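Below you'll find the structure, written out as structure tokens, and then a few comments.
Heads up, one of the protein chains got dropped from this complex, but the rest are sitting where they should.
Order of writing sets the labels: A and B. Residues in every chain begin at 1.
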Amino acid sequence: MLDIDTITKTFAGAPAVREATFTVQRGELVCLLGPSGCGKSTLLRVISGLTDADSGQIRIEGADVTAMQANRRPTAMVFQSHALWSHMTVAQNVGFGLRVRGMPRAQIAAKIADVLDLVGLSSFGKRLPAELSGGQAQRVALARCLVVEPKILLMDEPFSALDAHLRKALREELKALQRRSGLTTIFVTHDQEEAMELADRIVVMQAGRVEQFGPPGRLYRQPQTLAVAQFIGVMNTCTTAIQDGMARWYGVDVRAAMPPGEAVVLCRPEDLYLDPNGAAATVTRVIDLGPVTKVNLITPEGDLLTWTCARDLAPVQGALVRLMARHLHVFRGGNLVGRIEQPDLVFQEGAMT
Amino acid sequence: MSDLAQMSAGAVRGPAKRTGHGTQAMAGLALVALPMAMLLGLILWPTMRMIGATVTLEDRIGADRYVAFFGDAYSMANLRFTLEMSLISALTALALSFGIALYLRFSAGRIATMIHALSLFPLFVPSIIISYALVRFLGPNGLFQLLLEQIGITQYRTPYLTPVGPFLAFVWENLPLPVLVLSAGLTQVSDHAVEAARDLGARPLRILWEILLPQTRRSLLIAFALIFLGILGAYTVPYMLGPAAPEMMGVYMQRTLGNLQDPDSAQVQAVVLMAIASVVGGFYIATMLKSQGAER
Partner (left out) sequence: MKRSPIGGLLILGSMALAMIGPIATVILWAFAIKWRYPHLLPTEWGMKYWFAMLGRETVITPVLTSLALTSISTTAAAVICWPAAYAFARLKFPGRQVMLFSFIAAQAVPKFALYVSIAVVFLRLGLVGNFWGVVVVQMLSAVLFMIWIPTAAFRGIPPALEEAAFDLGASRLRVFVQITLPQALPALAASYVLAFVSILFEVDGALLIGAPTVTTMPLLLMSLSAQIIVQEAAVLCVLIWVPCFIVLLLTRRFMTAKGIAQGFGV
């Protein structure tokens, strides 16, 4: 449906997007996720046509639209600032795209009524944008795009200016609406919770590069790059070296069938479990978060660890515990070299006796 | 979209950012060309030409006319009068507006709103109107005198046709700008910041100088320069309200050019005034550049 093909965009010498390539399926909701300045908004603007790419191609339904101006592309964008025109009523705002297309008045009115109904603002047509709340304004902005029936809906952090409660509510509304309409949507956000909740698939971007593209769960459980692993969720990071098929992990050796060399070994806090032969660490703090308990630890070498567990498993502060991990993610040079599932401990001679 | 619409959409380039840099630069320069030409043709060129003309004598180039100007006691008296008037009026306007702005900063309610509105009122009154109004208000047997006599004060001596007349008018006219600047600057400082300072034992004057003023100081300097320059080049107010002698430079130049039909001398007077203004103006421009640089 939408092909992003080696798109590169440079601003005054500083690359904003570097060779971004991925394909979005029809009806899919894809989130562009990354920290601010990672190029996600620039990429969205390139897709919309508001910004020109330096190189690369954008194809919609197979047709090359790279040279096409924003006003001719079958995309419609919802801006972060909602960008409603303050001199027009809600209905006039929503009808703008239809008037541009030269649609007859009666038909426009009917369409406006339909789409306002869809976003739950049927009685707001005569209001001015200044008389709307933040959430209502963003709904109108969405309606303004939906009404022109774009092939692709683009949303640039549309909810980030709203308070947390409203953001969550609108997110669910949007997801339901998108499911029902089957409208291909690209949604930019820096909020991973938002991305995980909304997206069918997520494009994680970092420093202008697409780091990984996949369903939310897979990004979390199978990060392909160190950047993705560290950006999404929490990871315990252990810098180590692999030698003779073994890696030293917080003072214990685990079997690692990988080529030797420097490596970074990561594990999720919830993947840790108590194991009498595991790595030793002292509990520095126990935080009861309600559904889970977060335990902060420090190893004899001074490395910090976080472990989340059920409340009844939590040790007391100052206790010495031994921990093992169910999964270890091993990275080298920022890229995944392998994953160690249920790692085997390699017992040291002293421990054997 | 119809074919026609597509064609026209294709013909017009995208938003400014998309347009090629060359095209955009050409369009930009073309659009600003006329106002720029006005600036050059009506300010730069006449000024340059005038400076040249004042040193061009019949047979040679020389500063004789300036020597004559600076040697003439009457001209010098006028110049001194103008400078003193500009300085004193500008400082008084600043001081008064300072008091008003401070009052506004620490009060709320209807009285403060009305004071604020009144202090901005001169923005809406042209020079010629206020000059005439002050003549009628402060002049002999004017309303002010009548009011004073109502409460038994009979020794009123009118400032009309004395240096106090234009002074009062200048202060009146120039109150709004510093009030705007100062009250904007003072509201930037939160009540908490002031309270914190007071909590630490700072006296009101110290709070004023070290907490409230630093953000405003630059704007104040700019406001002072603007007011000073405005008064320096004023004509209407001193003509309507001022004494016959000494005259302010505006009136003096007009009389020299219009009544005495002596453009040579008038131009010398104008150049001298511009030279003095350029010192303050240079300072104004430098301060402004600095504050704009700080914003960006």
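Simple rule for what comes next: contacts are C-beta pairs under 8 Å (C-beta built on N, C-alpha and C of every residue); 3 or more make two chains touch, one makes a residue touch a chain.
Bear in mind that the values here come from a model prediction, so they are computed numbers and not experimental data.
K.L.:
Looking at B:Leu79, B:Ala93 or B:Met249, which residue reaches the missing chain?
P.N.:
That would be B:Met249, which touches the missing chain.
K.L.:
For the chain that's not shown, point to the residue among B:Val125, B:Val164 or B:Leu213 touching it.
P.N.:
Once the missing chain is taken into account, the touching residue is B:Val125.
K.L.:
Suppose we count only contacts with the excluded chain; which residues of subunit B make the list?
P.N.:
Output for subunit B: 1, 5, 8-9, 12-17, 21, 24-29, 31-32, 34-36, 38-39, 42-43, 45-47, 49-50, 53, 100, 103, 106-107, 111-112, 114-115, 118-119, 121-130, 132-138, 141-144, 146-147, 149-150, 172, 177, 180-181, 183-184, 204, 219, 222-223, 225-226, 229-230, 232-236, 239-240, 249-250, 253-254, 257-258, 263, 266-267, 269-271, 273-274, 277-278, 280-282, 284-285, 288-289, 291-292.
K.L.:
Residue-wise, where is subunit A in contact with the chain that is not depicted?
P.N.:
Against the missing chain, subunit A presents residues 48-50, 69-73, 75-77, 79-81, 83, 85-87, 96-97, 100-101, 141, 144-145, 148.
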